[in-house]
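Data block below; observations after.
A single protein chain has been omitted; all remaining protein chains appear in their positions.
For chain A:
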Amino acid sequence: MSYAPHDFGGPISPDEVDLSVDLCGVALPNPVMTASGCAAAGRELDQFFDVAELGAIVTKSIMLNPRSGRATPRMAETPSGMLNSIGLQGPGIDAFLARDLPWLVQRGARAVVSIAGDKPADYVELARRVGQAPGVAAIEVNISCPNVENRGLVFACDAESSYRVIEECRPHIPDDIPVFAKLTPDVTDIATIAGAVADAGADGVTVINTLLGLTMDPDTLRPRLGGVTGGLSGPAVRPVAVRAVWQIRKALPDLPILGVGGIRTGFDALEFVLAGADAVQVGTVIFNDPGAPMRVVRELRDELAVRGIRSLDTVRNAAHG
């Protein structure tokens, strides 16, 4: 089967392209964000581009208490990607709210705060604290974490656990702060999980978190990572991520979706938008090119301009039609 190509008219000037997005009431100048865990809290990247110009900065998932993370080695390069087993190293919510968030807010960036917990009560407490903090544009609830109260099963692998976390968090977060649930692709049917979190009160979903992987060391003939398994990310996972966005969009035509996974270029970002994403995030590729998020913005603008597309609304979901 072949598809008739879309035709939006002749090329226009990049200046004529409007990249702005209204994400559940939050105005973004463009649809590109950093992905959680790949930009710390924005400060380091501000050396390479103006963090206030990007759509948003999504901060590294923060937990209630300081966390040392896993033993090293925590990283292994794989073809067009990497495995990581960082183990959510971070300073804990107190230090984050005292030091990291105020910097981002004062800098004029739109701060999307990612939270993560070991049990539902952690998420509730984090939601309450972050929900009250000044300047938060949105909250991303990273439920791709093991639930210590359920034999370590990842929340987002189970529709009921996913529902429960979001349902318990949502009332503690002001209505004008949208809540996105971050989902793992390591499930049988990701649209079911997306449906569960939407029913529980999530304003949208972020897909995808990393895929679980494992790689061996040629010298020791044992796993290369201190944490044994790790999360696979980078361009290698992009088709999986685009597929996840596509499936959720098919099942839930109106649910806002943040697409993430292997975005390296403007066209990669456009792929996600065509599949149904409202905005996108750049993660692992930042390690390769710290200027990548703003480069993707410029390239996306050019990709739309050469095709005569004036706004993202014109192309969002277009591949479904």
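Throughout what follows, a contact is a pair of C-beta atoms (placed from the backbone, for glycine too) under 8 Å apart; a residue touches a chain by one contact, two chains touch by 3 or more; residues count from 1.
In this text, contacts and distances are computed from a predicted model.
Missing from the rendering is one chain, named in UniProt as "Dihydroorotate dehydrogenase electron transfer subunit" (options: "Urease accessory protein UreF", "Glucose/mannose transport system permease protein", "Ring-1,2-phenylacetyl-CoA epoxidase subunit PaaC" or "Dihydroorotate dehydrogenase electron transfer subunit").
If you put the hidden chain back, the residue from A:Ser13, A:Ser68, A:Thr188 or A:Thr220 that touches it is A:Ser68. Summary of contacts with the chain left out: across A:Val17, A:Ala156, A:Ile177 or A:Ile286, the touching residue is A:Ile286.
Contact between chain A and the unshown chain involves residues 37-40, 44-45, 47-48, 60, 65-75, 77, 79-82, 84, 86, 89-90, 92, 226, 234-235, 284-291.
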